[in-house]
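Note that one protein chain of the assembly has been removed; the remaining protein chains are unaltered in position.
For chain A:
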Amino acid sequence: MGTTASQLGKDLLSEYQELTFLTKQEILLAYKRFSELLSKDEKYVLNERVPMDRILTLPELKSNPFRKRICYVLSTSDSTNGSLTFEDFLDLLTAFSDSATMEIKSHYAFCIFDFDDDGTLDCGDLEKLVNCLTGETDETKLTAEEMRQLISNILEESDIDKDGTVNLSEFQHVISRSPDFVRVHVY
């Protein structure tokens, strides 16, 4: 603990505290967890990118059906390979922490569900979402007819302006009734 604290530095730590919803202990713990993901020779932790495969070995993300999307959405890497820096990692933690605002949670959730990154949940996104939720193997998949009906139900209920897609504000409208909506516990 002491060594990690000195590595992070007081100013940096307080900056992290200001910019995220995490407390000091949480940031230090996150730092520890993150530096464990790095291999031995990558000494300077803050600038290093951890590839997605290694991030996904975290037990908290290992079984999440949206794990890859989560990495892609939060990665700031130019090559969109889902690799995370420490700051991206903090972003991930703050987005899923209990104290994050609904605004931030719904924003990230929307991005996670928006599989093709076009800024709206259309039928393709919804289909992928359903497959993620129910499992993608053949015997667990819904039939095409069921899928079609399900998606039309969803659109009927949540697509307020009837343009055939669910946009961010419609999405937020739906989840505004569910305050216990996005949580992941990394601790």
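Quick note on the criterion: contacts are C-beta pairs under 8 Å (C-beta built on N, C-alpha and C of every residue); 3 or more make two chains touch, one makes a residue touch a chain; residues count from 1.
One rule holds for everything that comes next: contacts and distances are computed from a predicted model.
Asker: Just go with whichever of "AP complex subunit sigma", "Angiotensin-converting enzyme 2", "Transmembrane channel-like protein" or "Golgin A7 family member B" UniProt uses as the name of the absent chain.
Answerer: Choosing among "AP complex subunit sigma", "Angiotensin-converting enzyme 2", "Transmembrane channel-like protein" or "Golgin A7 family member B", the correct UniProt name is "Transmembrane channel-like protein".
Asker: Which residues does chain A use to touch the chain missing from this display?
Answerer: The missing chain touches chain A at positions 14-15, 17-21, 23-26, 59-66, 74, 76, 80, 87-88, 90-91, 96, 101, 103-104, 107-109, 111, 113, 117-120, 122, 126, 129-130, 133-135, 140, 142, 146, 149-150, 153-154, 157-158, 160-171, 173-185, 187.
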